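I am attaching a structure below and will ask some questions about it afterwards.
What follows is subunit A.
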Amino acid sequence: MTNHWIDIQHADVILAIGSNPAENHPISFKYVEKAMDRGAKLISVDPRFTRTSSKADTYCQLRPGTDIAFMGGLINYLLENDHIQREYVVSYTNAPFLVDDAYDFNEGIFTGYDEGSFSYDKKDWRYQQDDAGMPLRDETLTHPRSVYQLMKKHYERYTPEMVCDITGSAIQDYMEVARQLASTATRDRVATIMYAMGTTQHTTGTQNVRSYAMLQLLLGNVGLAGGGINALRGESNVQGSTDYAILYHILPGYLKVPTYQNESLAAYNEKWTPKTNDPKSANWWSNTPKYITSLLKAYWGEKATAENDYCYDYLPKRSGNYSFIPLMQRLQDGGFEGMMLLGTNPVVGGPDSGAIVEGLGKLKWLIAADLWETETSIFWKRPGVDPKTIDTEVFLLPAAASVEKEGSISNSGRWSQWRYKAVEPPGDAMSDAYMVSELFHRLKALYEKDGGAFPAPILDLAWDYGTGHEPDIDLVARECNGRFTRDAVVKGKSFRAGDQVPNFTFLQNDGSTMSGNWLYCGSYTEGGNLAMRRNAEDPTGMGMHHKWSWCWPLNRRVLYNRASVDMDGKPWNPKKPVISWNGATRKWEGDIPDGGWPPMNEGDKTKNPFIMIAEGYGRLFASGLADGPFPEHYEPMESPTHNLMSPQQCNPAVVTPGKLGDADKYPYVGTTYRLSEHWQAGAMTRNLPWLAELVPDMFVEIGERLAKWKEIEHGDLVTISSERGRIQARALVTTRIRPLRINGKLVEQVGVPWHFGYAGLVTGDSANVLTTAVGCANTTIPEYKAFLCNIEKGGKDA
Partner candidate 1 sequence: MSTANKKNMSFLIDMTKCTGCRGCQVACKQWNQMEAEKTEFFSGEGYENPPAMSEYTLTRIKFRDFEKNGQNEFAFYKEMCMHCNEPACASVCPVGAFKKTKEGPVVYDDKLCIGCRFCMVACPFNVPKYEWSKALPLVKKCTGCHDRVIEGIKPACATTCPTAISYGPRDEMLRKAERRLAAHPDRYVNHVYGKEEAGGTNVLYLTSLPFDELGFKRVTMRPLPGYTWQALRLVPGIFLTVGGGLSALSWINHRKDRIRAEQQNKTTQEPDTTESSAAEEEGK
Partner candidate 2 sequence: MATVKKVFSEIRGYHPFIKFLMTMVALAVIASGFRFVFGLGATTNLNDVYPWGLWIAFDVVTAVPLAAGAFTLGAIVHCFHIKKLEPLVRPAIVTGFLGYSLVTVGLVLDLGQPQRGWHVLTNWNVHSPMFEVSVCVMAYTTVLFLEFLSPVCEKFGLHLPLRFLRWLEMPLVVAAAAISTLHQSTLGTFFLIAVNKLHGLWYTPLLPLLFWISAISAGLAIIIIEATSSHKWLGYANESELLRILSRILPWTLGLYLAVRVWSLLFFSEGPYFDRPGLSLLFCLELLAFLIPFVMFTQKRVRTNDRRRAIAAILVIVGLVLNRFNVSLMGMMDPNQIYYPSIIETTVTLGIIAAHILFFVLIAKYFPIFEHHPETVDYSIPDHVEKVKSAKQAG
């Protein structure tokens, strides 16, 4: 989230697209409704009429996987009718930038495409520069090579009629959405976008998000209270775990994982530290060397010295894509001896799960740390399988639940809140920290005893978390913030060895500081663990509550907040200030500003507001993505129609997977989603009688017309099939799921919740048996939300 939950109340228009906040983020709705009580309009854009839609002023249906078409049309509408906040666009975005003449877009393909490798050479997607290396700009936005004009041209093709033909939206609903959003192009109105998995779980997921961001930039809505672009994060601490490197390609604080080409720390820094020639660009990532050095110091402590590159060599270097889908592919290919799963249940949650469960049988051993027996840990005795035929040895480590241990949890708004242990874990259950720590100690003992090919990274690891039964979480939190490793003077302040670093602006690349996660530097200062704060006071009156917990970065509640003010530092909308410049004190008031530099009109003393971006401007044209600088509509991997926008059917930067079905055999668009009543792969809710009673059976939602056609009655058992497999479910026949008119043809939808599996108190078939193991070009998040399927009356065995 650029903003935070409480801030949603300040929006004038709320666009819930690709998310279902009423069901999946119920608390967020408190603030949605606060805004609505003030007169805000809620728009729900979803293939299904959800509990969010039921509260919306405007509901617009769209076909799964067509968000870019939808957004492209909106962008076109804004540009055609000049509903943009021009001053914002000119001053804060890269709309005026001139793009290299070599850049082009043709027949659905951007310049630089290589068909063989499904990838782009992105070198031509760059700005024109002057001799000093400064990008060329045309603030009139009229230059034909300006981002603005290129964008306009790109989205001209997305006429409302064309868009609705692709998305299946009713054109009057669509135009209403356009009008509502356009109304926020003024200074005093703001829209927020709440998105989640309906957006991201597509082969075009990242570009879907980009298209939302572009819309918000054009409307001048980023950085403002009630604005921004807000990812409603999923698992309760998924924000924290991504901050702390749960993904294969990032280190804590979103530092890049080195690849095998980054042979030394210098090479790493050279490769991953972005550069700019613009003195007005803060280019925050230029601090990368400080952060990586401090991280290495946290990992290997005393052992990490300038001489040995701070043990940079100890860091594993990646040589490929280790994301979920390729890992599971390798599993199925017999590429792993063992697997350790902590708090995850891929047999229910993974795409094409039938193949995953087959793959598990190829392991010698499997360790699952979980609160429950899950489909994954009992895969060897799943229905229809003879346990004798499976040789895998399975270890189930009972894990302590969140309330049975202490630690921090970071919510979508980036607030890190400390939680205390409420009860002792039952039986033998242990915290994950204990398991990992124990694993470390035993591995270390083995390496000490038996040696090994490369024992140093383990033997030298600084593991200073006390001598208790469990690692001392307080010490972990202190280390994440970081401390001085020796006496030092930074920015005129002197520190002693062991002092907590006040915040990341004090971190150094000379080994004098260490920090487990630079983003969290500032969370645990000499003043204590700020995540523990529970002071509800709100002097800003804007619901920022700076003394409630702590949020990264630097307790800044709204990211890019320096874009919320005009050139003089006055809020675009003085009624809802995030920050404002006090000319007398020459200080910002309100939120912690994105850097304390004075307003834009102060010439070279200032910096551009988008400090995390090398050029300092919000990107309407983004050159770093795998699949193009502008989001372009491609059909999902499995689609009931050909691409109306271009001859390029699917995202060209995604490798075509096997096991694809076609619309003749599987005529219906399938999509998967969540329910308020269940949690994820279901172990945590299908085992709780109170929740099981609410939704006890796997079901499928279909429209009345399809039901009639297939002679399916409400409650009937039906079989849904895709190229990957077949599942059975009870039919919920409802008008909330309607067929879509796509390119003149009615296409039916089939909606399946993905919470069921064969383990637990209530069981049912898993939706993921149907889904495709193909991911987003940039993140490889699986395309869970759009696939083709068929549905027939009667159970699987009928």
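Basically, a contact is a pair of C-beta atoms (placed from the backbone, for glycine too) under 8 Å apart; a residue touches a chain by one contact, two chains touch by 3 or more; residues count from 1.
Criterion applied: all candidates are chains of the complex that A comes from, given by their letters.
No experiment lies behind these values; they were computed from the predicted model shown.
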item	value
Touch-positive candidate for subunit A in this complex, from 1 or 2	1
Contact set on subunit A toward candidate 1 in their complex	22-23, 26-27, 29-30, 33, 37, 49-55, 59, 675-677, 689-697, 699, 715, 730, 732, 734-736
